[in-house]
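Not every chain of the complex is shown here; the ones you see sit where they belong.
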Amino acid sequence: MIFTGSAHPGLAAEICAKLGEPLSPALLRRFANDCLQVQLQANCRERDVFIIQPLTPPVQEHLVELLLMLDAARGSSAARVTPVIPHYSYARSDKKEVPRVSIGARLIADLLVTAGANRVLTMAMHSPQVHGFFSVPVDHLHALAELAAHFRSPAPAEVTECGRSVPSSRTERAAGSAGERPAAPPVVVSPDLGYAKPAAAFARLLGLPVAAGAKQRFSDERVTITSIIGDIDDRHVIVIDDEIARGTTILELLDRLRDHRVRSVRIACTHGLFSDGALDRIAAAPEVTEIVCTNTVPLPQGLGNGKLRVLSVAPALAEAIRRIHLGESVSALFDHS
Amino acid sequence: MIFTGSAHPGLAAEICAKLGEPLSPALLRRFANDCLQVQLQANCRERDVFIIQPLTPPVQEHLVELLLMLDAARGSSAARVTPVIPHYSYARSDKKEVPRVSIGARLIADLLVTAGANRVLTMAMHSPQVHGFFSVPVDHLHALAELAAHFRSPAPAEVTECGRSVPSSRTERAAGSAGERPAAPPVVVSPDLGYAKPAAAFARLLGLPVAAGAKQRFSDERVTITSIIGDIDDRHVIVIDDEIARGTTILELLDRLRDHRVRSVRIACTHGLFSDGALDRIAAAPEVTEIVCTNTVPLPQGLGNGKLRVLSVAPALAEAIRRIHLGESVSALFDHS
Amino acid sequence: MIFTGSAHPGLAAEICAKLGEPLSPALLRRFANDCLQVQLQANCRERDVFIIQPLTPPVQEHLVELLLMLDAARGSSAARVTPVIPHYSYARSDKKEVPRVSIGARLIADLLVTAGANRVLTMAMHSPQVHGFFSVPVDHLHALAELAAHFRSPAPAEVTECGRSVPSSRTERAAGSAGERPAAPPVVVSPDLGYAKPAAAFARLLGLPVAAGAKQRFSDERVTITSIIGDIDDRHVIVIDDEIARGTTILELLDRLRDHRVRSVRIACTHGLFSDGALDRIAAAPEVTEIVCTNTVPLPQGLGNGKLRVLSVAPALAEAIRRIHLGESVSALFDHS
Amino acid sequence: MIFTGSAHPGLAAEICAKLGEPLSPALLRRFANDCLQVQLQANCRERDVFIIQPLTPPVQEHLVELLLMLDAARGSSAARVTPVIPHYSYARSDKKEVPRVSIGARLIADLLVTAGANRVLTMAMHSPQVHGFFSVPVDHLHALAELAAHFRSPAPAEVTECGRSVPSSRTERAAGSAGERPAAPPVVVSPDLGYAKPAAAFARLLGLPVAAGAKQRFSDERVTITSIIGDIDDRHVIVIDDEIARGTTILELLDRLRDHRVRSVRIACTHGLFSDGALDRIAAAPEVTEIVCTNTVPLPQGLGNGKLRVLSVAPALAEAIRRIHLGESVSALFDHS
């Protein structure tokens, strides 16, 4: 049985469509004192229940809603309750960079288990270690292969059914790439050394070299990319990150890339939040030719100058749910990576 | 050590002033992806930490903030961590009125313990049974005695230091009461049979009789007060409830009271949320002569036509914190009730 | 698989008969030092085990016996262990009315889970909040609908097969009711404001008005019903409560009712313990025309002057067990309420 | 702070006297429905609470009473709660001799911890392995040294202050022992091979040889001592066991000892329950010259023909409580054993 919270009903519908299963109804009520109540409106007794809810803004609302749904499912005698969290945004709070803070990713993991999660299905968490924060089994999917396929293939990758018309710049891009390759192959760039390892894995999938931005923290609030480690002068660049929110890091990276006279920039990420008009601000940079993300989170506001491509993770999540339900190997899904 | 979340810093400051202790600073950050982080900015190692945070709107934000603070305090090796929750608003979700919902009051209690609460200090929870939802010791204060003192005493009760000027209607009220008592003493009215027992306790403190509204549920969404059980015709009425949020129940009760030609209505509650302009809408009723609440939650929007009286719970909470810290009896505080 | 403790083997037999399942044998031994041992005498490995045991006097004996049976079933690798507790008598200890007592209903709930309960099936707990004391799923049946059906229907409700011959006073009662109704419809009376809400629900099922006794505590030991809230003068009365033990409250209520010159009294409760000769003492009151209870607990001593009617909860419990075992909705069972 | 349950107030008073501490009052109430409530009538906040309650008959009543007291102390914010259980009678249920029974000693240990026990002080548990059933620290005192001292010393061992007058047969016994020793030293006899190891330790303290009865189980209910392993013919015998309840084993052992023409029998045990008239039945055997036990349990019914000696464990328990409270070594107490 599949339920969805209010964070991303479109993705839930798409997953259900792939699975050929109906989306079970749930009723969210907000009381006069702002407390929430969620009623699962279908019998869950002894069923295998999946609840789809990425932790997207407003994060706290969506988190508490998910916790209430997990507890409702457990209390209704579900055989197993699996939150499906395509974007586990708290994963970024994965260490103590300053004293006396919570490691939020661990706390939320414990809260999910307290509320009744028997296992978790998630995607592209900020660091692979966050897997170990959960005391229940986790299936952790990656979107790097899908993203790499997009950059490799001349044929269009699957695009989400959101009806947004997308003027295809793919042919130009392919042509452009082809025309310039003799000079030098593109370089994959991670905005941060802390993400260099997954960026290198992504580069390997594409057979490309990798570089990374080095950040320096000037004060609690001001962190700046001071240099790029690796050779990127006069090259085409593919920037890869796990999440783009306000886009501050990307915009700063674009400045640094410009210092190195890069020829063009394509930007890829799994979780495209693009809050506060980030999409349009990034797309406004003339050297940016394409912005690729997935639909782990709802489509961002803004048009992105026609440069946005959204890949759907619904097929991957639907297949994982199918395998979890049937007890088939989920790791086999990703043998190619 | 006392910290406060962002829900009600004014109350925290007042409590600290009563205790003669400084309020320790905490820094709330909201990341670009809307996740929260709270840094406790004073060493908590082996300290007795209290964190003041009523669960007021936006409830989910304040709840997650509190959970992050509890976890931060525990992870920073606090000797003991006590959330002080003057308004535990989720207490209203204390049973399953419909199938397949979470009993939110129990879930939140478990989440607080998971996050690191070693004990809880709270006030006027919707039903006394919610005490049993916690697996850690709870000190559960009541405000009924304070509210009763207000209605009994001719001298002004302690009013919160919020600087709001209050044209005193107390003398008129006292005079009015005195003048009408020969006819019949006032009646305490509970808006709901489910609150009749605490209302009767409140009435006993004042030496008055009690009556209660009987509700009928017509559909999931429509509940109506259909009758008043007990004799209230031509009487002065004191309405008592634990929480007033949008005021729908109170407004409907006023209609029923009017059917019985009551002479005047004074309204008392512990948690005066008065959301969506409830204060002004209630105060607009001419038979309402006074609205009394406490400052467990921030002062409501609106002027309430000058009829609002706010009693401060800071002295009671400060005294309870002092006794908890020193290991003195808290129940002794309430021996008179 | 269904086992029974020694508290109420008759009910277990009746439930098994309804289900067409055999009652599995269990052997209770009492050692020379008064410690108990219970051996489950049928293989429970990977079975769905139900253990029927209301917490009736001697309550402590029956409780420990149940805990030993739960642990034995878990240790014998039962797939799931469900205590069926038609009368969870400790539910009355649901709050701290005096300081430094255990909230017994929460403690016993935790003990049941410690001993191996995976879920609980119970009936008519003293307050609905007790549901939230359990950290495992609870199916909480109500007997109000059955009791209401008895008072509504001219045809005899299902009576337990206990063989006690019951001279039918139903026709007279029906006639009497009919004859007097023109004057005024009967009133449902709750002995206590704390039970006024379920009493009102019961009254709604019968389309009748409701009233309630108001108690006053004079000392730790002396609590008295001082008045009746609501109009009952010269009316026929139906008293409803969840449990009648020594009957002190009911006898006192009868005094108050007499003060209001009620015409007749019928008494209904779910758990009819009737200890210390309560049945006969209540039945001795001439205005009491009928006493109705269910068989959640064994039949009381005494004849009750022929006024006792016992409704069987075995069909409801059997159906709930069947649905729990098969994973069907239990809440659907009670859609009409 | 020291409280006592209703199992053995005399011992509690004696311990308090030794410690020079008052016994804090607790109020046991039994509700009309036979449920218990215990109110601790002194502030326990941040105190080091000890609750004295051996699990003597009626065992289930005393167990549940103790669980309620532990929970009350925890809920009242005691700093630490230590049940003092001089006789942990469920220790005899320490293994699965038949399938599908609870290992009661483990279950009760878990229940005590669930109810709030932070540590346990107990005495002479049936097997030393039961220590490992507890997930909290256990101080496990032994009475063998005290019992051995009695048999060794010509001076009277400390006798409990219970006022029962005891005609001293000690001089005769000593004389008798002295007169017969030339022939052969006495033999220590364990009634059962399973207790042979502690019996051997006891014999070593006295410098005597050891023998043991070998039991055979004929059916579930019939177990017989078929032979004595070790040489006892024509010897004086000291029988040692941990607990004597109905005395069936001891009476049967006396038959076997008679077959071997033993000259005299002295009987020692820690927990002298002597239920069902066991004391008088054992004392009636002419070869039995003395019966020695301790006051871990209340004094038995019956006069025992003047043969009973009761040693007090209050000094040992008081000293252990003092050391636990002050953080001194308890094991040092028993260095001589």
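Here are some notes:
Chains here go by letter, A, B, C and D, matching the order in which they are written, and residues are numbered from 1 within each.
In the analysis below, contacts are C-beta pairs under 8 Å (C-beta built on N, C-alpha and C of every residue); 3 or more make two chains touch, one makes a residue touch a chain.
None of the values given here were measured: they were computed from a predicted structure.
Taken over the full complex in this file rather than the chains on view, the one protein sequence occurs as 6 copies, with 4 of them shown.
In the analysis below, only the chains that are shown with their structure count from here on.
Here the chain-to-chain distance from chain A to chain D, counted in touching steps, is 2.
Looking at which positions face the partner, chain B and chain C present mostly the same ones, since more than half of the interface numbers are shared. Just to note, of A-B and A-C, the chains joined by more C-beta pairs in contact are A-B.
Note on C-D: across the candidates B-D, A-B or B-C, the interface recurring with over half of the contact pairs conserved by residue number is A-B.
Put simply, the C-alpha centre of chain B and that of chain C have 35 angstrom between them.
Per-chain CA centroids place chain A at a distance of 41 Å from chain B. For this pair, chain A with chain C, the centres built from the Cα atoms lie 53 Å apart.
Shared interface positions of chain A, i.e. residues touching 2 or more other chains, are given as 43, 75-76. Contact topology of the protein chains: irregular, matching none of line, ring, star or complete. Those chain pairs judged to touch are A-B, A-C, B-C, B-D, C-D. Considering their complex, residues 119, 137-138, 323-324, 327-332 of chain C touch chain A. Interface of chain B with chain A (complex): residues 31-41, 43-44, 55-61, 63-65, 67-69, 71-73, 75-76, 89-90, 92-93, 96, 98-104, 107, 110-111, 114-115, 243, 245-246, 248, 271, 273, 275-276.
The touching residues of chain B, when paired with chain C in their complex, are 94-96, 99-100, 103, 105-106, 110, 127-133, 135, 140, 192-194, 196-197, 200, 204, 209-212, 214, 216, 227, 229-230, 329, 331.
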